[in-house]
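To start, I am sharing the structure in question, which I have written as structure tokens.
One chain of protein is taken out of this complex; the other chains stay put.
Which chain is which? They are A and B, in the order written, and residues in each are numbered from 1.
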Amino acid sequence: MTATPPTSPSKIDSSCRLPLFALFGGAAVWLVLSSLFGLAASMTFHKPSMFADCAMFSYGRAYPAWSHLLVYGFAIPSGLGVGLWLLARLGRVELAKPFLIAVGAKLWHLGVLVGLVAISAGQTSGYEWFELPRYAAVILFLAFVLMAIWAFVTYSRRPEKSLYPSQWFVLASLFWFPWILSTAVLLLQFFPVRGVVQVAVAWWFAGNLLNVWLTLSGLAVTFYLLPKLTERPLQSHYLALFVFWTVLIFGSWTGIPMHSPLPAWMSTLSSAATVMMIVPALAIVTIVIKTCCGANKPCGGGPLCYSKFGAWCLVLATFVAAIAACPAVARVTDFTWFTHGHTTLRLYGFFAMTMFGAIYYILPRISGVAICPRRIKGHFWLAMLGALLLALPMIGAGIKQGLKLADANVPFLDTAKAAMMGFRMGTLGELLIAIGSLIFLANILLSIVTYYRAMAKTAYADAIAIQLTGVKP
Amino acid sequence: MKSSSIVFLAAFIALSASWGGFVLAPQLQLGRADQTKTVPAEEKYPLARPGLAQQGAEVYRSLGCVYCHSQQVGQNGVKVEVVLLDAGTNADNTISALAKVNAQLGKPENFIGLPKKLTEVADIGAADSIVKAVTESGGKIEVNVIPTGADISRGWGKRRTVAQDFIYDSVVQPGTRRAGPDLANVGSRLADANWQLRHLYAPQAEIKGSTMPAYRFLFEKRKVGKVTSADALKLTGEFAPPAGFEIVPTDDARALVAYLLSLHAEAPLFESPVTPPPAPAASTNTTIVAVRAEIKNYTASELLSVEGTAK
Partner (left out) sequence: MNADPKQSCSVASEAEPTATMTPMPVWILGLMFTLLFLGAWYFDLYGGWFEAKVYAPYSSVADVQRFQPKKGGIADTLARGRKLYADNCAVCHMETGVGNPANGCPPLVDSEWVKSPSPTRMIMLISKGLAGPITVNGKVWNSGVMLAVGDSLPGDEKEKAEKIAAIATYVRFQFGKIEVETKPAQALTIRESIKDRTANFTEADLLKVEP
């Protein structure tokens, strides 16, 4: 490959503009919609007859709509967009074929929409974290591959040959998702496997998506923003390498809960792998502390706050999962709201916050429009409180519920009621997250709209100038 | 790492290892499972669901029931009980024979108030000498394998669910949440189709304080004709429809209830041993009978005398 001279950051940023506007804009819209469905889902527990006449918002359809929009609508596009920008910037090269990537982004959002309509109509696939029917899944697969191909081309054209840790994580994530998605689509929807093998494949997919892909994508951001914003080098290359290998090797074996209709060896291996994830978690703690400490940079509710909070939530979520994987604990926490609390801690606390920080860092650079720091700070506090209020009470409620479930003398209804207090706080947390998402959407739309207005103004001004003076300014 | 090929190698190794472990290996081990025989009666298990129940499985999936209900029973341990049924014609002979094998058990007080649980042993083999002593003296004794665990104590099943229970399901949904009770054996536990229909329409009518959402959209509210329909739900109190109206289940509701009534997972298997309960005298086909009993077909004379409510 002929070595192109390193491109200036501003040129790289402008090459990313079109695809990232498409990815981030759509992601923000889906995030707001997902909050809507999430709130509808929790309202069912406070007032069971609320959606008795409306199938679309009944819990069994609102909940998969929430998880579909959150993961496929928000998480993957924003992770992908941020990853593209990181590859371009760290390789010192412009993004290859931005228009095609933007087409891929729009195709992806179309797939998400199709999936949403299908789920609301009841054509859900029945697998958690993979609810979309096969026609939507095929669209998503094609869209992702389209974007990933040009990401690899961008990477291969880079003049900066040495790799920074974030690039490993992004490349691995680009490789990971098509493989796990195609396995799930083929073995669950086109050529369904028999019996509980479906469950094994579905849980393998969900584990890889939530515990590996999100981690890879989020850590790419963390390892970039923390040193960048504290203006200190990342401590260290070898620790990041260690995190990379351990997340890949141990994380890919998580996903199968202790209670499953699968033979004992599968749950045992999965539990062991979940406990092993403590190792990369501690390595991340070491990296974060060593990189940030002594930096004396107040984060002021900006991207640095988001990244730090996200990293700590990842570590906490990993420890929570590891403790819950121990059989004595799993006997209590399996089948309760604990798993929901842990998953939302990972999704909202770690991934969403990290992505918000990254997007608030990247967006002003690609659009040239500054986002008011007060709004970023407001969003930070809402999202942080919301994530904590959603995840932690649910974890507590799950433990209470589980302790009662384990005692056969406690009537079942009491176990459901034991969780209600935590549930109420969880709904409050969801409300805060919803408001925060609205602010996020407003920020992004404002940036995009302001950019295009500025472009239109300049183009108009240029046109007038040419008319008046005959000379292009 | 300076080279991307190592990155891809790492990703490839890690992903193919876990793919081999959790996708390929289960397929090789369990993917070609077929009907097996129960132990010891050697009946075929599982039996495919009847058509209406199969449609009901689709309704279950489309409504997202899996997000609140699980369909898997857990098990923490297993115990083996030796139960004395009959002392035989010469009780003293039996008592002394038993005393020779186990002095603790061969006492007259153990033979009062039969059938009576004699003792618990570690496994079937450990009960051999006791069983031999009693049977050869003419008594009757049985050894019961009883799985234990919280789910089983709650009456949600007699044994844990295993792969064999799901081989004919098109989408297997064991579930990971219990906002509602486990449904693996609901066909044995709550076999009344009418109850299930009323519970779907208004859960709070059947279970006070239930947090289950109502599924009124699965039912049709319509004006009563000359006679109320045979399958109209019998609701009372605040849940009853206004006068002159009746609540009738749609096809989806019927199918869903047929599916729920077809959920059984208690047949004893090699991998999940349990002593089966004594077989009922009559045919066990309560599933279809129960549902059909409520879906009555009108006779010709009834059709002729009723305005437009025939189904």
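Remarks
Assume a contact is a pair of C-beta atoms (placed from the backbone, for glycine too) under 8 Å apart; a residue touches a chain by one contact, two chains touch by 3 or more.
Since the model is a prediction, treat every value here as computed from it, not as a measurement.
When the full complex is taken into account, the listed residue touching the unshown chain is A:Ala240, out of A:Leu70, A:Leu107, A:Val170 or A:Ala240. Panel shows chain A; residues 9-10, 14, 89-90, 92, 164-165, 224, 227-228, 231, 233-240, 242, 246, 258, 263-265, 267-269, 271-273, 275-276, 278-279, 282-283, 286, 327, 364-365, 368-370, 450, 454-455, 458 of it touch the chain omitted from the view. With the whole complex as reference, residues 25, 29-30, 39-43, 75-78, 80, 122-125, 142-143, 145, 160, 162-163, 268, 270-273, 275, 279, 282-283 of chain B touch the missing chain.
As a convention for this text, only the chains that are shown with their structure count from here on.
With each centre defined as the average position of its C-alpha atoms, the distance from chain A to chain B rounds to 38 Å. By the touch criterion given at the top, residues 44-45, 48-55, 58-61, 63-64, 122-128, 155, 161-163, 167-168, 171-172, 175-176, 179-180, 183, 187, 192-201, 203-204, 208, 241, 244-245, 248-249, 252-253, 255-257, 259-263, 266, 269-270, 331, 334-337, 339-340, 405-408, 412-413, 415-417 of chain A touch chain B in their complex. Across the interface of their complex, chain A is touched by residues 1-4, 7-8, 10-15, 17-19, 21-23, 26-27, 29-33, 61-68, 70, 72, 74, 76, 150, 153-154, 161-181, 203-204, 207, 209-217 of chain B.
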